[in-house]
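Yeah, one chain of the complex is gone here, protein chain that is, but the others are all in their spots.
And now, chain A:
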Amino acid sequence: MKKTLSRNKAYLPILVMMLPGMVYLLINNYLPMAGLVIAFKNIDYSKGIWASDWNGFTNFKFLFQTNDAYVITRNTLLYNGAFIVIGLICAVGVAILLNEVRNRFMSRLYQTVMLLPFLISMVIVSYLVFGFLGEDQGYLNHTLLPKLGLEPISWYMEPKYWPYILVLVNLWKSIGFNCVIYLASIIGIDQEYYEAATLDGASRWQQIRKITLPLISPVIITLTLLAIGRIFYSDFGLFYQVPMNSGMLYDTTNVIDTYVFRGLLQNNDIGMSSAAGFYQSVVGFVLVILTNYAVRKFSKDNALF
């Protein structure tokens, strides 16, 4: 007894160092988890959160009776699905090309430039998009479309264009980051494979298909599975800022994250909003567990747990 106590005492300085971080996680991450019960309550601020009446699944009933539940689930899944597929193809392609560049300075220059969009905030991105799509002064409406003999388009009022716009913006913003990850694993491939292949007379294209792609496929599969695990969460900024929260566009821009946000802060509909949040957290959690299981089956080293 005394021994364990003195042993614990020796570690006290370390435990003290860990304290601020653990307290922060408790406040920022664990308290809100307990707050998930809000989805089952009829929130009445005069009674406080914990003392408010329970109302079972009423919030969920309201949520799933509306068309909203269908639209936000569909949008969230389709957008994230498109981001995963298109992002993967482009990032791997660009990473392979980057690896071909022998000039180190140019290679670094390309990487630097392509990472820039990743570093700026979505507010700024919305300004950039507005520069192109703005109704009166935007580059497309004012310069490009007239040159092509086309009529100006009210981009921020036409839902049908937004799936393409959002996919493009997302690709633009994320490609640099994703391709650096793939580039790192390509650089890690043993050069001897390539030397042997060259001696055997394999062309560059054959080398890419037979050496590079198979050898980075574990990374590709792991990252893709992890992205699928997060398919219920979307980049709030992309779907809120870039379409400028335009109500006309909700049909093709509303995702679970923006729906929860609007329910909470704009429509004051805490019940429905927290039900949607609960739906997202729980389905998201199940998806992460399932994908981790899949990653583990595929390659044990890359599984999270």
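For this structure, a couple of remarks:
In this section, contacts are C-beta pairs under 8 Å (C-beta built on N, C-alpha and C of every residue); 3 or more make two chains touch, one makes a residue touch a chain; residues count from 1.
Rule of thumb we're sticking to: contacts and distances are computed from a predicted model.
The UniProt record for the undisplayed chain lists the protein name "Carbohydrate ABC transporter permease", from the options "Cytochrome c oxidase subunit 2", "FAD/NAD(P)-binding oxidoreductase", "Lactate utilization protein B" or "Carbohydrate ABC transporter permease". Here the missing chain is touched by one residue of A:108, A:209 or A:297, and it is A:108. The omitted chain makes contact with chain A at the following residues, 4, 7-8, 11, 13-15, 17-18, 20-22, 24-25, 27-36, 38-39, 48-49, 94, 97-98, 100-102, 106, 108-117, 119-124, 126-132, 134, 136-139, 141-143, 172, 175-177, 180-181, 183-185, 198, 201, 203-204, 219, 223, 236-237, 241, 244-246, 257, 260-261, 263-265, 270, 273-274, 277-278, 280-281, 284-285, 288-289, 304-305.
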